[in-house]
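Only a single protein chain was left out; the remaining protein chains are all shown in position.
Let's turn to subunit A:
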Amino acid sequence: MKALSQKRRHPLAALALLVLGLMLTGGLYAIATTVNAAKADTTTSSASQVKEGEKLFVANCATCHGVGASGTKAGPSLAGVGAAAVDFQVGTGRMPLQMQGPQAREKPAQFTTEQTRELAAYVATLGDGPALPAEEFIDGKGDAAVGGELFRVNCAMCHNAAAAGGALTRGKFAPALAGVSNSHIYSAMITGPQNMPVFNDANITPEGKRDIITFLNTIEAQGSPGGAALGSVGPVSEGLFLWTAVLGVIIGFTIWLTSRTS
């Protein structure tokens, strides 16, 4: 105790304290930010996967994202976006980007599942980020009703209450969600692709996300109870249908009924 109090006045004491403090906060931060990832990290990647991934990345992605994914004018740095972001972007065909525009467009996926995994494994080594979702949260066996409420509160303003999609400003849009795999739905929520916000585990718990996925699966599987859904985009398509098809048929009948005389 005495020794400590003596060294307190040592010229290097302040420096030591600073280092200690920095290490402590940095360490805490690192622990805090990996909580999300650690929980979901089920697919461990081997060194060979990372190596293959790097090769693929250099060949296909580095033109825009730079060597080592450090970012260029044509594409952002990918340090810390996580395996989930790569799996989503590449798995849904958004990356490699086909065309600069308001928003990366979907197209048929360019890589096999295996290659996508490798790319994801490589990008994951560049910095901690959301890992691929755990199986238990994407099994679609949650509570559809709870998921429906979460969806209406968090997602419907962009994606439409029936997940039929909707417009955002300046050519951006939230796509329809039918046909998206459960794992991609989960990844979309935790990575917030392009113009979509991130829904981290504090916003919506993993169980909540599971419920949302269940809700989306349910409404997709049940189809439309009332007959053809006319795109599920609400009263506009109903009005259009009425003014074209229904009124057209009625006009046809009026002409037929009055055609025998003049």
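The definition used in the following text is that contacts are C-beta pairs under 8 Å (C-beta built on N, C-alpha and C of every residue); 3 or more make two chains touch, one makes a residue touch a chain; residues count from 1.
Here is the rule we go by: contacts and distances are computed from a predicted model.
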Its UniProt record identifies the chain omitted here, from "Cytochrome bc1 complex cytochrome b subunit", "Formate dehydrogenase iron-sulfur subunit", "Isoquinoline 1-oxidoreductase, alpha subunit" or "Linoleoyl-CoA desaturase", as "Cytochrome bc1 complex cytochrome b subunit"
Identified contact with the non-displayed chain, of A:V153, A:A178 or A:V198 = A:V153
Identify the residues of subunit A touching the omitted chain, counting contacts across the whole complex.
-> 102, 144-145, 147-149, 152-153, 156-162, 164-171, 173-174, 215, 218-219, 222, 224-230, 232-239, 241-243, 245-247, 249-251, 253-255, 257-259, 261-262
